[in-house]
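Have a look at the structure below, then the notes.
A single protein chain has been omitted from the complex, and every remaining protein chain is retained in its original position.
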Amino acid sequence: MHRTGDLYGQFETLEQQKESATLGMWTFLITEILFFGGLFLTYTINRHTYADVFSFSSRTIKLSWGAINTVVLIGSSLTMAMSVWSAQVGKKKLVTIFLILTLILGTVFLGIKGIEYHDKYVEHHIPGASFDMYFCTNNPGACNLTTEELAQERTELKELEDKVGGPVAVNAHSQLFFSLYFGMTGLHALHMIIGAGLLLWLIVESMRGRFSPRWNTPVENVGLYWHFVDIVWIYLFPLLYLIDRH
Amino acid sequence: MSEHIVSPKIYLGIFAALMILTATTVYAATVDLNEHFPGLNVIVALVIATCKAILVILFFMHAYYSSKRTKLIIFSGFFWLAIMLALTLSDYGSRTWDLH
Amino acid sequence: MSTSPTTPAVHQLPEEHYLNSTYGLRSWLLTTDHKRIALLYLASVTFFFFIGGIFATMIRIHLLTPNGYLVTPETYNKLFTMHGVAMIFFFLIPSIPAVLGNFLVPLMIGAKDLAFPKINLLSWYIYLVGGCFVLYSFATGGLDTGWTFYTPLSSVYSNSAVTPAVIGIFINGFSSILTGLNFVVTIHTMRAPGMTWFRLPLFVWAQYATSIIFILGTPVIAITLLLVGLERMFHLGFFNPALGGDPILFQHLFWFYSHPAVYIMILPAMGVISEIIPTFTRKPIFGYTFIAASSIAIAVIGFFVWAHHMFLTGESTYAALAFSLLSYLVAIPSAVKVFNWTSTLYRGSISYDTPLLYSLGFIGLFLIGGLTGLFLACLGLDIHIHDTYFVVAHFHYIMVGGAVMGYVGGLHFWWPKITGKLYPEFLARMAAVILFVGFNLTFFPQFILGYLGMPRRYHNYPPEFQVLNVMSTAGASILALGYLLPMLYLTWSMRYGKVAGPNPWPATGLEWRTPSPPPTENFDVTPVVDWEAYDFKNRPDLGLTQPSGPALSPAHGDD
Partner (left out) sequence: MQAQLPFYPDQASNFAPSVDALMTFLILVSLFFAVAITAAIVFFFFKYRRKSENEVGYPIHGDMRLESLWIIVPAFLSLAMFGWGAVVYVDFRHAPQDTLDIYVIGKQWMWKIQQPNGRREINELHVPIGRDVKLVMASEDVIHDFYVPAFRVKMDVVPGHYNTMWFRPTKAGTYRFFCSQYCGTNHAVMGGWVTVMDPSDYAAWLSGSSGTDSPLVAGEKLFTERACVTCHIGNGSGRAPSLNGVYGGTVRLADGSTVTADDAYIRESILVPSAKIVAGYQPLMPAFQGQLTEDQILSLTAYIKSLQSQPIPATGAGVLTTGKK
């Protein structure tokens, strides 16, 4: 099918084309809901079964990073929305600027995620052969924790052992938590990376002045995608970081 | 095509609301609500998250201004998610119920 | 018996059509034409049907004697697993949607192509990549988990090539999702002027319903199998009780997709039947709205019944009760369809062409398959017949007797449109009858075996079951012949068949209003629709006259 200007051959009008694109994007997003849904279900069942271990494991993640990332990501949603607006009202320069801002915020998010993953690596909280919930308490100094924090963790671990049946169980069940943690945030991060790629493409196109009030479907659709990824995080944050902070 | 253009003011307002909700949810997590009602902490966290998600969907994603069809599609996504969660949990939840 | 025209009109192939408009491998591998992509799919699903069929043949030969002499137990387990995987994920699920649906949906609604032609091509490539992973797993150690991949067998205990297989099915899932997405958008936004929802051919309704399942179900199997893969690779414990996980949860997730998936397989076939029956009775289908609505109802309610595969896993008694009741609910729309098809035959002008023979075969076999589904959904009875050959017979009746019959019938029906050539009618009728007989001989004994207590997935069995097994194997060889025949004469007809002309039957759909084979752009001018679906009476362009029989009393007249 050949293309006349912005109109692809299979469509009759630009309007029809835009309608199809939007509809297609939304349809894609609901498949994403169910995709993440399978993980959420697995999470729910396990969290219910292993409530104590899950809340303990959740407390070993740094709340501050998660909170900052939430702000960063919602901020990037704002700039994304603004770039759609700029395209709609024909401010071509602004489109590019907002897209770049979005990309920067997205990268910051991923950077912070990287730091968090690194911390978990240092603490031996990455599921696998070397997973060890007791690594930090057994090797004071190896983790980036203060003495009080370590002492606190020790007592909590002790209590936990009594509740769930010893260190083996603690390790097994917290490994489940971290499997889910990495599964969910990893999949989310993968979506962010794809989104960043899309943003790069948009920035290039937008510098060429491609997006106008008449035709800005790509900006809008990538926007939808980006906001969706934001929504996933909006749920991940309380589920993974805020289980039991009191 | 009559396309609704959402003004930046609304976007900023939504952003502010989202920030407030984020702060609330972090704060709520540090208070022990479970002693008032078991599981209240989770419920509060999820209700707040859902409010945030709804704001994002309605305004950032323009669902508020979209056609019935789009709304139906969005709804069906969440509805199916609900089916999956609810029916599966109904199995787990009722395993120990008494049969008499 | 023959109804071929007394004075056969001489037709000629159009000068330029989608098959010859461009040449060369590139023009096929990079095509975005939905009709060519449909043919790419046709070749690939046929390939997988072959693979699955060879495994089936080996299964049946092995089961000729109680102790099985053909293969080792391990190999036998791999055979039925790979048979199930190839047939379900790589043959039957894509078969009608991706071949006939791809070819026909745009033609039927009067569009130039699907809404996203490039994505359509992408789905085919994704399918290929997924297929390669699975073939790789078959070739390197095979797969012995059963097509259901129950954990912890699949995630911990199996020594076979599970990881590439689940990755392959995971990837293949996106092919389904994108196809479904394309159909939904196309049907919503690309209908020709005048093509209202209630003028849509029922095949399109069926594709729409199928797409709902593609979109909402497939992501769940994708993530589930991904988790199994991760669990296997990194020794995680989502579904492994030794590490705190829950194997029942896997089953919930698996069947949340895989039960609706059975409707992915049957709904399109039902759509095919709903096209063929009006055409060969030359009358509007009985209860159009009910058939259309029942497709949607099946797609939606089909999502509420999945745990009827888990009645004996120790799931909660209450959940079992609910899922059983809901399973009966989903049977009602299927019943509605069967009754409406049958009623359509009443006072028709019935010709004995091959596609109709397949359709009637479909109704009969689907009926038996569906009715035995009610046995399985019956809680008390499932205690006994769960995981026996009764289940095997049930699903082959629906999937082979139903879905595959529908697919082959549909291929015959639209073959003239796809290739521009007619297939040899006599051979085709013979093949249909051979298939029907062979099929029943293969699978009916399995119901009895099941009730007698023969568990499925058994490489050897108590000697008292031998007679029935031999019957089944005998039937399977007839069945194989029945499949071989169409493959041969359809291929033959592509070259040597008679030229068909635009509307050989004649039928009412838009796809028949354009030359066979159609031009790349489908229609020379965008068609405008001002008639109802299957309205033979008000279509002078079809060249049919009124019936000469007695007029009906007004009570039965057109409403």
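Order as written gives the chain letters A, B and C; numbering starts at 1 within each chain.
Here, contacts are C-beta pairs under 8 Å (C-beta built on N, C-alpha and C of every residue); 3 or more make two chains touch, one makes a residue touch a chain.
Please read all numbers here as calculations on a predicted model, not as lab measurements.
Asker: Wait, the hidden chain, what does it touch out of the ones we have here?
Answerer: So, spelled out: the chain left out of view touches A, B, C.
Asker: Among C:368, C:431 or C:476, which residue is in contact with the omitted chain in the full complex?
Answerer: C:368
Asker: May I ask which residue of C:13, C:71, C:296 or C:381 touches the chain that does not appear here?
Answerer: Among C:13, C:71, C:296 or C:381, only C:381 touches the chain that is not shown.
Asker: From the list C:448, C:470, C:485 or C:499, pick the residue that touches the absent chain.
Answerer: C:448
Asker: One chain is left out of this view; which of C:20, C:140, C:196 or C:349 touches it in the full complex?
Answerer: In the full complex, the listed residue that touches the missing chain is C:349.
Asker: For chain B, which positions touch the chain that isn't shown here?
Answerer: Residues 38, 95-96, 98-99 of chain B touch the chain that is not shown.
Asker: Going by the touch rule given at the top, which residues of chain C touch the chain that is not shown?
Answerer: Within chain C, the residues touching the omitted chain are 3, 5-6, 73-74, 77, 144, 146, 150, 152-153, 156-158, 241-242, 246-248, 281-284, 286-290, 311-314, 317, 320-321, 324-325, 328-329, 331-332, 335-336, 338-340, 342-343, 345-352, 360, 363-364, 367-368, 371-372, 374-375, 377-384, 386-388, 448, 451-453, 455-462, 535-537, 543-549, 552, 556-559.
Asker: So which bits of chain A touch the chain we can't see?
Answerer: So the residues of chain A touching the unseen chain are 49, 52, 161-166, 168-169, 172.
One rule holds for everything that comes next: only the chains that are shown with their structure count from here on.
Asker: Which chain pair shares more contacting C-beta pairs: B-C, or A-C?
Answerer: Top pair by contacting C-beta pairs is A-C.
Asker: Could you grab the centroid distance between chain A and chain B? Build each centroid from C-alpha atoms only and quote it in angstrom.
Answerer: Result: the chain centres lie 16 Å from each other.
Asker: Can you pull out the residues of chain C that are in contact with at least two other chains?
Answerer: In chain C, residues 188, 216, 220, 249, 252 touch at least two other chains, as defined above.
Asker: Name the residues of chain B that each touch 2 or more other chains.
Answerer: Residue numbers touching two or more other chains: 69, 76-77, 80, 84, 88, 92.
Asker: Under the stated contact criterion, what part of chain A meets chain C in this complex?
Answerer: Against chain C, chain A makes touches at 1, 9-12, 16, 19-20, 23-24, 27-28, 30-39, 41-42, 45-46, 49-50, 127-129, 169, 172-173, 175-176, 179-180, 183.
Asker: How about chain C: which of its residues touch chain A in the complex?
Answerer: 32, 111-117, 177, 181-182, 184-186, 188-190, 215-220, 222-224, 227, 230, 234-238, 243-246, 249, 252-253, 521, 526
Asker: Touching chain B in the complex: which residues of chain C?
Answerer: Per the touch definition, chain C meets chain B at residues 188, 216, 220, 248-249, 252, 256, 303-304, 306-307, 314-319, 322-323.
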